[in-house]
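Below you will find the structure I want to go over with you.
Every protein chain of the complex appears in place save one, which is left out.
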Amino acid sequence: MKKVEAIIRTHKLDDVKSALVEAGIEGMTVLEVRGFGRQKGHTEMYRGTEYAVDFVPKAKLEVIVANEKLQDAINAILKAAQTGNVGDGKIFVSDIADSIRIRTGEMGEEAL
Amino acid sequence: MKKVEAIIRTHKLDDVKSALVEAGIEGMTVLEVRGFGRQKGHTEMYRGTEYAVDFVPKAKLEVIVANEKLQDAINAILKAAQTGNVGDGKIFVSDIADSIRIRTGEMGEEAL
Amino acid sequence: MKKVEAIIRTHKLDDVKSALVEAGIEGMTVLEVRGFGRQKGHTEMYRGTEYAVDFVPKAKLEVIVANEKLQDAINAILKAAQTGNVGDGKIFVSDIADSIRIRTGEMGEEAL
Amino acid sequence: MSYLRNGCALLCVIFLIGVPLSALAQDVAAPNAEEQVELAPGESEDISTEDGYASESLSPEEENQELADQEVVNAARAGHTGWMLVCCALVLFMTAPGLAMFYGGLVRKKNIVSVLMQCLFLMGLMSVVWAICGFSFAFGGEGLYFGNTDHLFMKGLTMADGSLNYEISSDVSDLTFAIFQGMFFIITPALICGAFAERMKFSTMALFSVLWGLIVYCPICHWVWDGGILAHGEETSWAGGALDFAGGTVVHISSGVSALVACILIGKRMGFGSEPMPPHNLTYTVLGAAMLWVGWFGFNAGSELASNDAATMAFAVTHLSAAAGVVGWTVLEWAVHKKPTALGAASGAIAGLVCITPAAGFVQPMPAILMGFIAGILCFFAVTTMKNKLGYDDSLDAFGVHGIGGTIGALLTGIFASSQVNGVDGSVEQFTGQLVSVIVTVVYAGGVSWILLKILDKTMGLRVDEESETRGLDLSEHGEEGYIWL
Amino acid sequence: MSYLRNGCALLCVIFLIGVPLSALAQDVAAPNAEEQVELAPGESEDISTEDGYASESLSPEEENQELADQEVVNAARAGHTGWMLVCCALVLFMTAPGLAMFYGGLVRKKNIVSVLMQCLFLMGLMSVVWAICGFSFAFGGEGLYFGNTDHLFMKGLTMADGSLNYEISSDVSDLTFAIFQGMFFIITPALICGAFAERMKFSTMALFSVLWGLIVYCPICHWVWDGGILAHGEETSWAGGALDFAGGTVVHISSGVSALVACILIGKRMGFGSEPMPPHNLTYTVLGAAMLWVGWFGFNAGSELASNDAATMAFAVTHLSAAAGVVGWTVLEWAVHKKPTALGAASGAIAGLVCITPAAGFVQPMPAILMGFIAGILCFFAVTTMKNKLGYDDSLDAFGVHGIGGTIGALLTGIFASSQVNGVDGSVEQFTGQLVSVIVTVVYAGGVSWILLKILDKTMGLRVDEESETRGLDLSEHGEEGYIWL
Partner (left out) sequence: MSYLRNGCALLCVIFLIGVPLSALAQDVAAPNAEEQVELAPGESEDISTEDGYASESLSPEEENQELADQEVVNAARAGHTGWMLVCCALVLFMTAPGLAMFYGGLVRKKNIVSVLMQCLFLMGLMSVVWAICGFSFAFGGEGLYFGNTDHLFMKGLTMADGSLNYEISSDVSDLTFAIFQGMFFIITPALICGAFAERMKFSTMALFSVLWGLIVYCPICHWVWDGGILAHGEETSWAGGALDFAGGTVVHISSGVSALVACILIGKRMGFGSEPMPPHNLTYTVLGAAMLWVGWFGFNAGSELASNDAATMAFAVTHLSAAAGVVGWTVLEWAVHKKPTALGAASGAIAGLVCITPAAGFVQPMPAILMGFIAGILCFFAVTTMKNKLGYDDSLDAFGVHGIGGTIGALLTGIFASSQVNGVDGSVEQFTGQLVSVIVTVVYAGGVSWILLKILDKTMGLRVDEESETRGLDLSEHGEEGYIWL
């Protein structure tokens, strides 16, 4: 099994979710994160004091998939999350050793 | 070392924490997340416009454990987080290459 | 590629970010988390009812780096995040199988 | 689903009867109006009925004098009316934003909307019920036990060719009085909501509030403030009747006791005692307490029904009692629990305000400070120690603050009342009168609430199901979330 | 950048002209003052001009009597003035915190500051404009179509040796009247902001508000309330003129229609219909609605310009209509959508308040309940069904609530007005007068707003760019965030 972590624009979340569901993915977890990268943050000004806010709000999606669905998932995300502008985000893939469904105790790909 | 990521119901957090502590785990990190899966979300209605909110609030627990404690940790989580209803969540296990305690610079299992 | 996950004190975030940027890291993602460990939480009191809050607010930094930059990143974090008091946090290192830049589709270390 | 239909049905019935009858009400008023016009001779549109009656056979000079006197009366009324309208607004301000914020901050995030909705909906529902029949039941006629139906649909309070009657008080019109009292009819059931917060069905809450208002509040109100069995100084009163300036008995004890009954009958919140249930937004609670404090000036000083020295004194003692409540609760907590909390300060303010409510027009400033201080201390023990010992789950301490604070206030009024303020001194007799009124109110409000809730429990059900409670009332009852930060 | 300069320039010009002229204004006032002093004989400093004029040739006795009468008038004025100043404060309270919270809660988090800023900045800007010229344009002179320049820089409203004129109303001074009306001048354009929220340029909004205020609001205000073509009971009025007690036409229809035009011209929000745009902070919206309710008493009852029976009646019907609006909207929604929502209750309250605004001084309580109920129901359909059908994006339903609610109210006033309240009965003629005033207001406000916005669109641009809209107006227009939770 693989873990796909995708950092995307927050307002793309619904599109990406739909794309993943279409690609046959049935579960996923989303986190609110703040990202630092090529995309610039912004400055805020309070009573003349300027704050540079370098972190940009992003959504992070974690999807654990069976190996054979990995490519589908990646493609789905790529298609739905791309705008072509700096700040579209990244996808990171890593290995998952095991997975368990708490409700039933099922293990492995069964659990997804 | 292993990383145990458990996505659980938010109100089970305290129980799971206690179970883990009993199982000899001394550190963990919790994240607020929103999950999509078999458990249904809800609909909200604002001035006649209906919004389907598919994501359900969940807590995600990250625990890095020495290999020999892995099973204990999993069992503790399973026992404390189970309700038997859809939405109990998942446990994912993966490998951790190294760990360091920032305060002391200790490495490996010492650092946990 | 490696994933460096560092759990640090929230108010050290800016320092750590700067240190990482100096070490040549160009991207990172931050999450708000709550940690349980040796550092004690606090108690709150509402109309005579005491609540023990065991979880302490922390920032979690996720940085994916090329293998050769791993040590630099770790050192940067260690240096910037250390105060010497309990609660400085941990660094966990794991493997990343692949990474993709959504905007361009670039893969591997190119994508970072 | 059926309880929902019940609720709707009730409301619809009220309206279906009310709307056609409303036309009638106007027609009924019209003849009165004409009558008055005939009686009032002068050109001045402002002459009120009372004087009209007397003026039939006066010489022109006397008439002139009377007109001039009337001008003076009207001038004073401008002051009284303006003040009382402001007080009406202040009392409404207490329910929302005041109480809504105060209570809203105390619940968990998933139930914030439900609390706000209870307050706001009661502002609508109870006001309509008050106009249709509540006022008449509470303030109609001279019965010892209950009002009458003379003022259904605000009959007799409507305008007859530009003038409103001045029967109840000589300083403000009956309509002003009715609006002012109507604001009390809103906040009293809203206070009860604190006891069953986070688990009560909205539909049952609405129906209960209407029934409670008509069956519990209106009679007690009539007993104490409209010549009934607890009215002070009436021969027919039990034990000489009670001093209750602004509603210690009528509002706070009645709602506090009913709250206790309600929270016992509905049972504890799921997870009570095991899960943490801290206030989700303490800032709301503190700000709401401050708003209640401000609004309470309308509640207490407004209960003088005029803008005069007595209102000033009521204002002053209200302020000082609240202040002393803050000091009392906070300092005690500081000593006992090592930290002074903002929630403590806010609770102390409310305790002080509740306690001074029955006494506001009867005591001097220094005793008011003492009363607030005592209330702060005793309510502190009530919500921290007593509640835990007895083990009921009064979610937001409606009983602990309003029931206990109101009782303390009612009793202390019998001790600290000073004849210099309003002609009544504290005495053993007065204390007895207070005690009797407390007991009567506790028994009646508690008993009827118990019966009402039992019936509602059997028919509509008091409590949402477990799934709904876990998810939070905001989503399950209203389909809304309080905050959407994304 | 250029639009920014434009905006600044405008403001600076106002000030550059205003400041030196202000000195002038004082000088002009001075002679008046002296005149008055000479005329007023008695020792009393409080004697007002009018009486001064008449008193030149009176016997000492008569003079004494007159002084005594004057004392009575002054006593009444103390009441009226106090009440009206409170009403001024209440109406300001409506714009912020009231409307600011109500609207602010409804937008997405990224635009909360922009909404608050619109309200707060308009409080500043419109007040200054009102003092400099708005009041004079709206209430100056006797023209049928427009005011005059007699009161530029508040000339004639300033103090001449301690006294303020009492020309407009005999109960409160002209300055009191001017401040009160100035508060309306703030909230009316602020209401429009609901329509183009989350995408309008701040600079254009500011300039539009000033122009709209002077070109749309002032004339309509003059037509209805200062003897213009829609004034009730004037011979020169069209169709006999309209009853508009507190601004159903002047405030709500004018702003509601302009809001509709504005949201059509500026276009839908990006992602409208595809992305969810739920209220980010429903608690603000509910609390804001409650504050609006409280403040509205100043708006409606204050429009009587005195503290008397009519003000009491206006207060009562305002309260009851709001209450019935809550009940109407909520119960209907409950029936149709299965859940009663807090947003529904809040919207119903506002609908009821808007609807009763033109009628507040003309109807009895029971019809007021009916009006609120009808408004709750029709506005519910307007914002749920009609808006979706027609497909415009009125972000916060400024048109759906104020435009529709105001129109319903204006028309129903022509039906439910009762001569017992203010001498006017509902009738076909009155209904026609109401209808004509609605049509005139809709056509004029809509038309001029359309032209204004078209011009502004071509010159400054109405809308922020896409990047800014996505990021949120808080950051792009103001460089601030509403909440920083870390």
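Just so it is clear, A, B, C, D and E label the chains in written order, and each chain counts residues from 1 on its own.
The working rule: contacts are C-beta pairs under 8 Å (C-beta built on N, C-alpha and C of every residue); 3 or more make two chains touch, one makes a residue touch a chain.
If you're wondering where the values come from, they're calculated on a predicted model, not measured in any experiment.
Chemist: Who does the absent chain touch among those shown?
Modeler: Per the contact definition above, the missing chain touches A, C, D, E.
Chemist: Who touches the missing chain here, E:175, E:191 or E:301?
Modeler: The single option touching the absent chain is E:175.
Chemist: Which listed residue (D:113, D:343, D:360 or D:378) would be found touching the missing chain in the intact complex?
Modeler: Checking each option in D:113, D:343, D:360 or D:378, the one touching the absent chain turns out to be D:343.
Chemist: Which of D:99, D:113 or D:287 touches the chain that is not shown?
Modeler: Hidden-chain contact among the options goes to D:287.
Chemist: When the complex is taken as a whole, what residues of subunit E touch the one chain not shown?
Modeler: 4, 7-8, 11-12, 15, 18-19, 21-23, 25-26, 29-30, 33, 46, 68, 71-72, 74-83, 85-86, 88-89, 92-93, 95-97, 100-101, 104, 112-113, 116-117, 119-121, 123-128, 131, 153-154, 157-164, 172-173, 175-176, 178-179, 182, 202, 284, 477-486
Chemist: Since one chain has been left out of the picture, which residues of subunit C touch it in the full complex?
Modeler: On the subunit C side, contact with the omitted chain comes from 11, 14, 42-46.
Chemist: Need a quick check: the contact residues on subunit D for the chain that isn't drawn.
Modeler: 69, 72-73, 75-80, 82-83, 86, 90, 109, 171, 278-283, 286-287, 289-291, 293-294, 297-298, 301, 306-313, 315-316, 319-320, 322-327, 330-331, 334-335, 337-343, 345-346, 348-349, 364-367, 369-370, 373, 418-423, 483, 485
One rule holds for everything that comes next: only the chains that are shown with their structure count from here on.
Chemist: Any idea what the CA-fit rotation angle from subunit A to subunit B is, to the nearest 5 degrees?
Modeler: Fitting subunit A to subunit B on C-alpha positions yields an angle of 120 degrees.
Chemist: Examine where the copies subunit B and subunit C touch and state whether the two sides share over half of their residue numbers (same) or under half (different).
Modeler: Looking at both copies, the contact residues mostly diverge.
Chemist: Across the interfaces B-E and B-D, which one involves more C-beta pairs in contact?
Modeler: Counting C-beta pairs in contact for B-E and B-D gives the edge to B-E.
Chemist: Subunit A to subunit D: how many Å between their CA centres?
Modeler: 53
Chemist: Subunit E: which residues touch two or more other chains?
Modeler: As it turns out, subunit E has residues touching two or more other chains at 276, 278-279, 337, 339, 341, 343.
Chemist: Using the touch definition from the top, which residues of subunit B touch two or more other chains?
Modeler: In subunit B, residues 31-32, 44-46, 94-95 touch at least two other chains, as defined above.
Chemist: Going by the touch definition at the top, which pairs of chains touch each other?
Modeler: A-B, A-C, A-E, B-C, B-D, B-E, C-D, D-E
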